[in-house]
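Note that this complex is displayed minus one protein chain, with the remaining chains in position.
Entry: chain A
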Amino acid sequence: MRLPTYRRDEESQPPVHWPDYVSNPGRAPKRPLVLMPQRLTEITGPLLGAERVGQHDNDLTVQHVGEPQGQRIVVTGRVLDGDGRPIPDTLLEIWQANASGRYHHNGDRHPAPLDPNFSGVGRCMTDAAGRYTFTTIQPGAYPWRNHHNAWRPAHIHFSLFGQAFTQRLITQMYFPGDPLFGQDPIFNSVRDPKARESMIASFDLDATVPEWALAYSWDIVLRGKNPTPLENEEDEDDD
């Protein structure tokens, strides 16, 4: 069997061990990861989601009776693979803090106001060209006790499936020019400067909605395929 396989891009990814993030050393596995060649289970994956997306799931500002507090923003972009091919019909799930930097979660004890009109949760499917759009509120920065006076730069959490188990990604989108980048061990866990910067959205004047909302654009790149299906180990196994 000849299988398409997905390129490794270790350079762009944070390490397993990153002690600057204080909850990492007690959880990161101590033994080295075992390199696993991709087989059928890894090159397939769940193709689902359309049935999970409700009418207001891509507009986090209209999910309640009233309008949420804060700066309205549009976040738009494309989901691509490493070869620039758009990934259509794939589910994106997002969650974020409100304008004051507080999550709608019991465990969040940051003494900033909750907003009864903001849950901070969104979902959408990419269209045929791999495009997605969310309307939301600019999230606030929040303190998190990792080190003295630690603050997370403003961010939106993104979860994506792509088309294969191998492409699964959970990440965070950041905003340009955030003064908190320098002290954030999560952002800085990505050592390659080009990869680190690719987590930052661009201000997008063209997508801005006059008299209504600022806009940011952010493309997300999932792992690309190896150029030609390699002779897979599966062949050897069948011998």
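Remarks
Operating definition for what follows: a contact is a pair of C-beta atoms (placed from the backbone, for glycine too) under 8 Å apart; a residue touches a chain by one contact, two chains touch by 3 or more; residues count from 1.
Going forward, contacts and distances are computed from a predicted model.
According to UniProt, the chain absent from the figure is "Protocatechuate 3,4-dioxygenase subunit alpha", selected among "L-serine dehydratase", "Dihydrothymine dehydrogenase", "Protocatechuate 3,4-dioxygenase subunit alpha" or "BolA protein family transcriptional regulator". Listed residues A:56, A:104 or A:131: the one in touch with the omitted chain is A:104. Interface residues of chain A with the unshown chain, by the touch rule above, are 1-4, 7, 9, 11-16, 18, 21, 23-24, 26-31, 33-36, 38-48, 52, 80-84, 93-95, 103-105, 107-108, 119-122, 157, 159, 163-166, 168-172, 186-187, 189-190, 192, 194-196, 198-199, 220-224, 227, 233-234, 237-238.
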